[in-house]
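A single protein chain has been omitted; all remaining protein chains appear in their positions.
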Amino acid sequence: MHISIRNLRKAFGPVVANNDISVDFAAGQIHGILGENGAGKSTLMKILAGMYSADRGDIAIDGRIVLLGAPKRALQVGIGMVGQDPLDIPVFTILENISAGIRLAGQIPVAESFDHWNSVLGFELDPRAHIGHITVGQRQQVEIIRLLITGSQLFILDEPTTGITAAQIDALFVALRTIANAGKTVLFVTHKLDEVATLCDTVSVLRGGILVGEQAQMPVPREQILQAMFGERNALIATQSGQHHPNGTVWKLTDVFMHDAQIAFGPITTTIAAGQIVGLAGLEGSGQTLFLRHLAGMQLPHSGSIVFADTPLRAPRYDNVFLPADRLHEGIIPSMNLVEHVQLLHRHLLATGQTSREKAIQLIADYNIKATPDMPLQLLSGGNQQRAMLALIPDTARVILLEHPTRGLDAYSAEAIWQRLQERCARGATVVFFSADLEEVIRYSDAVLVFFGGSVSRVLDCDALSEQALARLIGGVGFAEVAQ
Amino acid sequence: MNTIRLARAPLYAIIVSILLTTVVLTTTNADPVAAFTVLFSGALTTPSRLADMIMLASPLLLCAAGLSISFAAGQYNLGIEGQMTVGGVAAMAVLRLYTEGDSVVLLWLGAMCVGTVAGACWAGIVAILKQYARVSEIFVGLGLNFVALGISLYMVFGPWKRPGVASMSGTEPLADSLWLPVLGNTRATVVTPLIAIGVLALVWWFLRATQWGLEVRASGLSQAASQRLGVPAIRRTIQAMLVCGGAAGIAGALQVLGVYHALVPNLASGIGFMGLLVALLINADIRFVAPLVVLFAVLTSGSIQLPLSLSIDSSVSGVFQGFLVLAMIVARALLARKERG
Partner (left out) sequence: MDKLILDIAALIAMSTPLLLATLGILIGERAGVINLSVDGSLLLAGMVGFGVAFTTQSVIYGFFAAALVGATVALLIGYLGITLRLSQTAVGFVFALLCTDLSSFLGNPYVQQSGPAVPAWAIPILTDIPLLGPILFRHDVVIYAGLVLIPLIAWFLERSRPGLIVRGVGERPEALYARGIDVVRVRYAAVIVGGALIGLAGAAYTLDLKQGWTYRHMAGTGWIALAIVIFGAWKSYRIAFGCYLYAALQTVASRMQVNDWEIPTQVLQVSPFVVMIVVLAVVNSLSTPTVQAWLQTVPAPVRRLFTYVTSPAPASLGKPFDPAG
């Protein structure tokens, strides 16, 4: 399927996500679409998949202009998408997941074709397994088979390598090549340059919603692509990691076993030093969330002891602040404004509001939050919400725990968040975070803990680790040597 | 702009609900104009009818005020009827201790306090099961309504039954000296409306001006985020339910003391549910509680005249109230949608 995009534009309110994009994707090839977070890649793909409608512009398939605008239409013309977090139904089995959906003309029985593709692509999926019990990598495989069965000719993969093992990445690449060789078109969206170099036939770069330069046949010199992705700024130069000096112990874990409904692991015996940034790395669901919530005192270990600042940790503490990934559900109260949030933190008997208002105005200035004190926080952009959450951390906080601190933020907002966190760290706070983005972990951490297969590594010095080495570790390669 | 457009919602809602009710009325060949006249003014024609309206508005105000808090905490307290009923039963238990010569005022206070505590406990069961066992407050509340009715029936037909035959008309009436004093020849007491207004004022102040009220609202909007920000959200939610149950319980006690002067099986008689309608109608804006309570009381009291004067079933007031609430919810949603474009 040859797809041509002409003068495509999409804006969300005042933010232009895609501006005047024109590009062609030829059949039988794997096309890399590169760009940093917030460059407009996902928006473009969602338009192709029918999830969003474009404000302007045309999309033509094999020379004929098509109207998308609903996933149903996209599927009918043969366009399918695999999201970063696959849109599947956890309580269904793999086979049920594939069967649930519109049935297209000439479709072959699901069970047979599943077995066919499962073996052709070398996936080892059990059709009766429940989606909720398999890994993200396997869920992507299910989605790929589903699209093959529904007869898709254009495959869109949005950041598929985030959160899956090195082995699964290899299997994915082989499968995508097989699909392309069969004459189908593959669009591979990523912010990782190396993946494009390994896998793709062509590369297109998006920056700030605009297609930078022309689509180019690979190989393209690395510097040229970097130049396109980041412009004059080149890659973001963040303050280097490893510059904070540990200063005493903040957590001491002794023989800790922890578990929830999904995962159980331990024993963990380790200490975490104060005054540094600690990254937790591992595949999604390897226990980082659970570990972080134990450090926050939100969950108590099944056995063993966690000592925080020389006292046993039995409940959340005011000086131990946790910032969840799900801002709108756990982080802030969406319909309340900043004054009310400040008021909730600074507890006085009467909610007079005057001092809280002054404090809120102060925070807005200090943290560069684009909002008025009376705006409900749900009206703020993701980056401003995250800044507001940081602003609401009291100065007395000894530690700050974060899940995916910059997920969904554009590069500038992400950088601003890290500047704040590093300031806090320089003032003596300890920061512990996890992120699916290994680059982020490597770039900002002083020390790293790796989660794999139900256990946790020693505290590893981040300076001695490369992103590739870390990627191998989270996939279990060489994990035994760093295990406790 | 937003507020201006949304301010039109009540107007649309009133027009639509009057139209729909007219349609319903005409299907039974009733005269809509006459019916609406009686509905809106039937309660205001004589002092005695006005008094009856006040005696309906007072417990309704107590329930609606209490529900403003439980709604702020994000809870659908459908168990309010049961909370009112056990309040009445508990008050009756205290009042039965009366012997000639006891301090009546002390007994009144005792009955009201015990009624409040009983209502709060009944709501506490709902709140605790919701917060710690994750059972929907809607079903526990409704289930406990039936249980409360069972307890009340048991008392009326069992231990507290009238000498001779037990009947649905209730227990033996209280001694005359225990009746709350009335105004003139009417059935209205001063105490009941005063307590209701006092409770509304307190609720208003607590929700608007105190840290407790802010924390209750925060807990209702997002329990997880409130907890993260250091608010004891589970405790606040339970407290909000306890306050609501307490308000319903006091209403039940006042029904015994000031209206029925006995324990009757169906003490709540839909007042709690009507309070829920009011609470849905005000959309968390406590300024409108009192006016809407009066409106609903006027309509309901007025409808009692309908069967006598026009041979129309009195349930038409409920039909009108239902249409009004629905039309209001829809009008608000449609206007807000138009606003977004």
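In this document, chain identifiers A and B correspond to the written order of the chains, with residue numbering beginning at 1 in each.
Keep in mind that, in the parts below, contacts are C-beta pairs under 8 Å (C-beta built on N, C-alpha and C of every residue); 3 or more make two chains touch, one makes a residue touch a chain.
Note that this is a predicted model, so its numbers are computed, not measured.
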item	value
Given A:Asp20, A:Glu96 or A:Glu467, the one touching the chain that is not displayed	A:Glu96
Absent-chain contact - pick from B:Ala9, B:Leu95, B:Met112 or B:Leu149	B:Leu149
Touch residues of subunit A, complete complex, unshown partner	49, 51, 70-72, 75-76, 81, 83, 87-92, 96, 99-103, 259-261, 264, 302
Hidden partner chain, residues of subunit B it touches	24, 27-28, 76, 78, 129, 132-136, 138-140, 142-144, 146-147, 149-151, 153-154, 157-158, 265, 273, 276-277, 280, 313, 315-316, 318-319, 321-323, 325-326, 329-330, 333-334, 337
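Quick note on the criterion: only the chains that are shown with their structure count from here on.
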item	value
Between subunit A and subunit B, centroid-to-centroid distance (C-alpha), Å	49
Touching residues on subunit B, where the partner in the complex is subunit A	209-211, 213-215, 217-218, 221-222, 224-231
Sites on subunit A touched by subunit B in the complex	316, 318, 322, 324, 329-336, 340-341, 343-345, 347-352, 392
